[in-house]
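Next up is a structure, given as structure tokens.
Missing here is one protein chain; the remaining ones are kept as they sit in the complex.
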Amino acid sequence: MALLSARQVTKYFGGLCAVDNLDLTVNEGEIFALIGPNGSGKTTFTNLATGMMAPTSGHIEFQGTFVSGQRPHIITQMGLVRTFQNLRIFSSLTVLEHVTLGHFCRTTTRVWSNVLRTRQVKEEEEKVRARAEEILAFVGLLDRKDWPARSLPYGQQRLLEIARALATDPRMIMLDEPAAGMTMQESSDLIHLIRSIRDRGITVFLIDHKMRLVMNVSERIAVLNFGRKIAEGTPKEIQENPDVIEAYLGKGRRTA
Amino acid sequence: MGNSRLRNICLVIIFVLLACAEPLITSRFYKFVLALAVINVIMVTGLHVIFGLTGQIFMGMAGFWGIGSYILALATTKMGLGFWPALILSSVGVGFMGVVLGIPTLRLKGYYLSITTIGFGEITRFILMNWSAVTGGVFGVFNIPRPHFGGFVLTNDAHFYYFSLALAAILAVVAAILEDSKYGTAFKGVRDDELAADAIGIDSTGIKVMAFVTCGLFVGIGAGLYSSLLTYISPEVFTLEESFRFVTMVLVGGIGFLPGAIVGAVVLTFLPEMLRFLQAWYLAIYGLIVLGIVIYQPGGIAGALQGFLERRRLARGEGKQYGTA
Amino acid sequence: MQQIVAGLALGSIYGLVALGYNFIFNAVGIVNLAQGDFVMLGGYIYGGTLTLLLGLPFLPALVLTAIAMAIFGIISQRIVYYPLRDAHPRMVMLSTIALGIFLKNISLIAWGTYPVSVSGLFGQRGLRIAGVSILYQYIFILICVIILLAIQQFFFKKTTVGKSMRAVAQDRLAAMLMGIDAYKMIAITFAYSSTLAAIGGVLLAPVFMVSQVLANVGLKGFAACVIGGWGDITGAVIGGLVVGLVEVFSASYISSVYKDAIVFAILIGFLIFRPQGILGRATEVSL
Partner (left out) sequence: MLRLENVNAFYGHIQALHEVSLEVSAGEIVCLIGANGAGKTTTLMSIMGVVSTPQGKILFEDEDITGRPTPSIVHKGISCVPEGRRIFPQLTVMENLDMGFYPRRDRPAEFEEDLERVFQLFPVLKERKDQLGGTLSGGQQQMLALARGLMARPKLLLLDEPSLGLAPLLVEQVMESIVEINKQGTTVLLVEQNALMALEISHRGYVLETGAITISGDSQELMANAQVRSSYLGA
């Protein structure tokens, strides 16, 4: 069943066409990857789907509702969350605070009850905390929960961003180059993490350049070039596709 | 800093010191300045929420202050409202101005927001001066009543002082609770990275408007007390320089640390008065002092305190808690 | 016609002030909120000291003011920017505010509270065309600004120093790695933007009187930046002209009491509805 579908989505920046008449469907429960050369429109598509930008034409539906042009926080509340290619960590918050803040949009108590510290507020805080700790344990950061997030090593900051996104209880998570800057070991661990995210019932949409990761973990791949989709299929089909080799992969197999 | 225990200890110490200070000051003038300082503490607590916690450089404090002062002044003298309803009205009124100002934040960030708030402050002063029919124009408003409890009116400046101090303490506690709640974390999240906050489902615009409204509610109370303390107000007080002075209070205290902002408010209320013997030079020197703080102690009082605690911890041989990254 | 020329002349000076903002903004990513006070200082040095006190003729006074302000720009760069170069831009913004407060009050001490009036090169003489009179001073201002812009254009497009200043503005670290002494270029940028402020002050002195109020020109220049689009040189000039025209027309057709308020209202309108300015080329300005 289609969870996210893009229909004839086009995005212009000035005269430059970043996404060109793109049709894309991501099914519920799959791990889907979008690859392509730099500047081929992958991140732009993520921005369009999560409301950071509005498409010039066309539209994107999530769970059958239009999301294109919606405001970002509404889309996240609908269950579509993303991470960023360049880390965006809250510099003054601790690891645990990141994850509790991720759950903020699912909490219900109001300001005045928070100021009066009612029983509901205390119960809610307890619940949010337990949930945050569960997610931190899931990504393997529980022992660092009281660290200031900015003092985590780079790879762990990436994990924290994923944890923060998972705390919003999403149905689908879009990971924009999660392995960038990760060591070989960390990106191997990421493969397991991505699989277990899917096993929690969350659909995964992945953008990355590390072919070892992409080919290993994804079930379906679409390839973009100059904003247009040039191929779509299983990892095996993609690796053998002459157009993709020509535009993106290259003949050598040196890249990891 | 992010250390709520340190914050609470500092708050207790500050309010105890302020309570003890009143009898120690003998000069009538400085007693008055002390009362002004506590009113500024209330207003700076509001600014702390929007500037310190939410990171929005709000340069229109004079606007909030002016509106709040005039609401109380006009409500008591022209509408015949009692002091208490008028104080609530000024708080709510300025809180509402927070919504009005918050709406532009739907689209504005950084400098744009700051400049819009400067514009807001200047336009407010302009209206207060020129809308003579209502505001009395440049002549201002006279005979603003003092607070009362039943038949007991706080004409005595000392009584007024303790009354304001009690309100300031209550509001500081409210601000501290808010800071420790999930909303406090959300404020800081929006301050650190608005886009990231949006991406995890936080309505950053809503959070900013909320911070503006909270600021307005606090400033409204302080401004009302100001009118009542002086019993006379006129528009030429509410200038851009005053807005800057409030921002400087937060800065001197250290952005994001409430006790720091409060100390900043007290210091910067007294400093210009104490520099008055320098006559024409005093504002120039005041500018230099602010410049010096920004350059040499950018963390403000909070930064100095943190540095001190850090050095002491190191001296005691407790290693850093976190590894390098 | 009269108003158009007056508006354009005034506007071109606002444009100069706006350029002053833009250069510093592009170079170091901060808004120098003391820019208006620089204009005021330029006006005082020219009007208060060099012309009235020393009785210098126009040209030497202009040149001396420009030099004095260029040096002042380098000094203030050293004080308000350099120590804070690695701090958050908001700290620099606040330090420029403090500098502004300092300048305003020091000028009160140095030149007193009474406005200084300076008669321009042409006094109140003017040109009469078809029954309307246009002050020579306004025409002179327009010519000065046009020449200045032409020189500036050449400087930034063709000279190595100009190009390296642009490079530093776009990416300081990369520029340093090219062997460019970035902090020297930043100092030059401050010197240049202060010189622009000084020229603005000198040209405005005969139009307004020189007083602390002259610092309000900073706000007009800021409005010009926003209306034209931040960081954009053409935008700054266009924005300045718009502000100048609006001011002159609202003074003569609505009320001179409200002219500043109207400029402010337009500024806020732009901030809210079109923050990228008329040209809309500049990307988002964020702190």
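In this document, chain identifiers A, B and C correspond to the written order of the chains, with residue numbering beginning at 1 in each.
Simple rule for what comes next: a contact is a pair of C-beta atoms (placed from the backbone, for glycine too) under 8 Å apart; a residue touches a chain by one contact, two chains touch by 3 or more.
None of these values were measured; they are calculated from a predicted model.
Trainee: Of the listed residues C:Leu41, C:Ala175 or C:Ile268, which contacts the missing chain in the full complex?
Mentor: The single option touching the absent chain is C:Ala175.
Trainee: To test your reading of the contact rule: which positions on subunit A touch the chain that is missing from view?
Mentor: On the side of subunit A, residues 16, 36-39, 153-155, 177, 180-188, 209, 211-212, 247-250, 252, 254-256 touch the unshown chain.
Trainee: Touching the hidden chain in the full complex, which residues of subunit C are there? Just list them.
Mentor: 160, 163-164, 166-167, 170-171, 173-181
Following the convention adopted for this analysis, only the chains that are shown with their structure count from here on.
Trainee: Which chain's mean C-alpha position is nearest the mean C-alpha position of the whole protein set?
Mentor: B
Trainee: Measuring centre to centre, with centres taken as mean CA positions, what chain is farthest from subunit B?
Mentor: Checked the centroid distances; the maximum from subunit B is A.
Trainee: Using mean C-alpha positions as chain centres, tell me how far subunit B is from subunit C in Å, no decimals.
Mentor: Measuring from centre to centre gives 33 Å for this pair.
Trainee: Using the average of all C-alpha atoms in each chain as its centre, how far is it in Å between subunit A and subunit C?
Mentor: 46
Trainee: Using the average of all C-alpha atoms in each chain as its centre, how far is it in Å between subunit A and subunit B?
Mentor: Roughly 40 Å separates the two chain centres.
Trainee: In their complex, what parts of subunit C are in touch with subunit B?
Mentor: These residues of subunit C touch subunit B: 31, 79-80, 83-84, 87, 90-91, 93-95, 97-106, 108-109, 222, 226, 257, 261, 264-265, 267-268, 271-272, 275, 284-287.
Trainee: Okay, in this complex, where on subunit B does subunit A touch?
Mentor: Against subunit A, subunit B makes touches at 2, 174, 177-178, 181-183, 185-186, 188-189, 191-193, 195-204, 210, 256, 322-325.
Trainee: Would you tell me which residues of subunit A are touching subunit B in their complex?
Mentor: 50, 52, 71-73, 76-77, 81-84, 88-94, 97, 100-102, 104-107, 109, 111, 114-115, 117, 121, 125, 128, 147-148, 150-154, 164-165, 167-168
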